[in-house]
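Only a portion of the chains appears, each positioned as in the full assembly.
The first chain written gets the first letter, and so on, giving A and B; residue counts start at 1 in each chain.
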Amino acid sequence: MSILTPEILSTLEKQGIELPSWAFGNSGTRFRVWTTEGTPRDPREKIADAAQVNKYTALAPSVALHIPWDKVDDYASLRSYAEDLGVQLGTVNSNTFQDEDYKWGALTHHDPRIRQKAIDHHLECIDIMDATGSRDLKIWLAEGSNYPGQNDMRSRQDRLQNSLQQIYARLGDEQRLVLEYKFFEPSFYHTDVPDWGTSYAHVASLGEKASVCLDTGHHAPGTNIEFIVMQLLRLGKLGSFDFNSRFYADDDLIVGAADPFQLFRIILEVVRGGGLNNPDVAFMLDQCHNVEDKIPGQIRSVLNVQEMTARALLVDRTALDAAQQSNDVLAANALLMDAFYTDVRPALAEWRESRGLAADPMAAYAASGYQQQIAADRVGGTQAGWGA
Amino acid sequence: MSILTPEILSTLEKQGIELPSWAFGNSGTRFRVWTTEGTPRDPREKIADAAQVNKYTALAPSVALHIPWDKVDDYASLRSYAEDLGVQLGTVNSNTFQDEDYKWGALTHHDPRIRQKAIDHHLECIDIMDATGSRDLKIWLAEGSNYPGQNDMRSRQDRLQNSLQQIYARLGDEQRLVLEYKFFEPSFYHTDVPDWGTSYAHVASLGEKASVCLDTGHHAPGTNIEFIVMQLLRLGKLGSFDFNSRFYADDDLIVGAADPFQLFRIILEVVRGGGLNNPDVAFMLDQCHNVEDKIPGQIRSVLNVQEMTARALLVDRTALDAAQQSNDVLAANALLMDAFYTDVRPALAEWRESRGLAADPMAAYAASGYQQQIAADRVGGTQAGWGA
């Protein structure tokens, strides 16, 4: 019998992880963006690639859009295209870091014209959400400064709150705003939303439809991220995850690749706090496949999240509670490690087959010929990347 | 004419920095606590030493107590003793990290008996505040865990909130509770109040008499501390500072010793946000003089804060605003650096003399013979340290 109980499998069956359209385009560092054969040239090709991830894993039912990178003339048509491939259009991500006007800020800018332009961009994003049927507007702000004195942090904060209020007011009844925070980059002295506390303070004052987006790579060295997960769930303000992993800065590596035990602890707190398969807490990827293949990179990522969720669900909560009550540190810790070290992969492969999926999605995708096909087909045009 | 305008000097004249009684006792690391001649043996001797700092600087009008280290039978008498030496008894600090009962927690403990004991300890602290005339109860919690799984972080958080509510309810009309946060140590996996966001969430739900204590050494590497200062002032919840400095962890070095420019930026945000000489924002030291002399160490510290405040007040705000509005990064930054690099020490020495103080407080104290006197007098007994 499987080590994964029917209850666990039933929970896993409900799991869905949103993919970022930009993960299928080229990405890199300030030193170099490497290109690869078969990279999508437009939003449809990105969605087609994302659908492959879902086809082999049944874990990725939706694709997040990035505006303007994924702007199209007809969103209804794009939506139909996606749905025909078995995926939904998901979170809409705004972009205020590439227009020349935003060099010194966007939602925080001291020039009312530019600030209004940035607000309008977000209102346009909500228009797009109406058309795509997307629920969430995700705001990551690249704003900040590189040198002490360059800007007045306080008045920027006040303007930010005001801008967010205007955007929030435009949300439909079923729509949400999630505000991401980031420790640093692209600004190197101050960032306008650098930590969960700042994001929380803003969304708490906005209202019920606003919550925090936690990107697992956006913290200072040593930060106990699962503590923040616990706290935001407790405060009712954990809106979504951007999953990825890091050794140093915002490396945007494959989720679970750098510190799998950290991912385990994070999901454990999600489970503990009622955040698993809870529509209020969206699971998303936000990664850069700088050197590895993109579609398999995404397949690997959603599998990592699924496997780690299975391990987290294996923790014997009753025994854990007893060990904690009796201050038996080693026993309590061992209960976590026991689940973490349990090899759930064979049971997952078996279950996958029972659902008509390939036991090994990585191998099945590799064998499918899709990669060779797109390499052959997608000749000419401009490969998608962070600039488009 | 002095580079310090009458307005600046008038501002500086109002500045007061509270000293921690424990800075006059021995301190060290887990490897060794070094002793020194003349170290106080009881609260009165600590207060006498603190009064020396104020005598030579007119900057240290009050002394914070630590309970139980500074427990006495008669607080009214201790108060008179202090006042006769020209200083007030200030903030009362609770201690929940040295009683055997608190090995697994105090205000967060799952055992109702121990949790009640910890709450009662805080109620006793407020009783002492009534007797000493202290306004602030400062709570730093050493609570946490060393291994994943050892504790349930979420239920501890809920119990903490409940405990704080009970303590808060006991506060007098003019009293306050300030909740400190700390990144890590003495716990090495999770800490129950690890960041400003957690402290803020708790005090915001407690009420107006609760606010955050920001210890400048309690952050993750790279944290932009002045941003937090700005944010807490904006949110109306910056209750107090624990000043010190650090290169690595919670080094508790002399304030301004490790990164003077950081101290400058912090005070700049205090000034910008209206926190200077604002009774709502208490300035305190929290340092360890592990190897250097204690009384001169404290004199050096309050002088560092005063000098940096003078530099911060020199910033040309009008010119800065203009440079910021025109996005002239180099000009704006230069206005900060210009103030930072201005040598305010001669003007401060001159002003000190005009007020009947020694131009050089360090030299005046060294020449006074006080250190030799206490070394000769304080023979026998047990030197004060973190254990007493």
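Here, a residue touches a chain if its C-beta (ideal position, glycine included) is under 8 Å from a C-beta of that chain, and two chains touch if they have at least 3 such contacts.
Please read these numbers as outputs of a predicted model, since none were measured by experiment.
Q: Of the identical chains, 2 are shown. What's the total across the complete complex as given in this file?
A: 4
Keep this in mind: only the chains that are shown with their structure count from here on.
Q: Could you please specify the touching residues of chain A with respect to chain B in the complex?
A: 103-104, 110, 145-154, 157-158, 183-184, 189-191, 194-198, 200-201, 219-224, 226-228, 230-231, 233-235, 261, 265, 269, 272-273, 320-321, 323-325, 327, 329-330, 332-337
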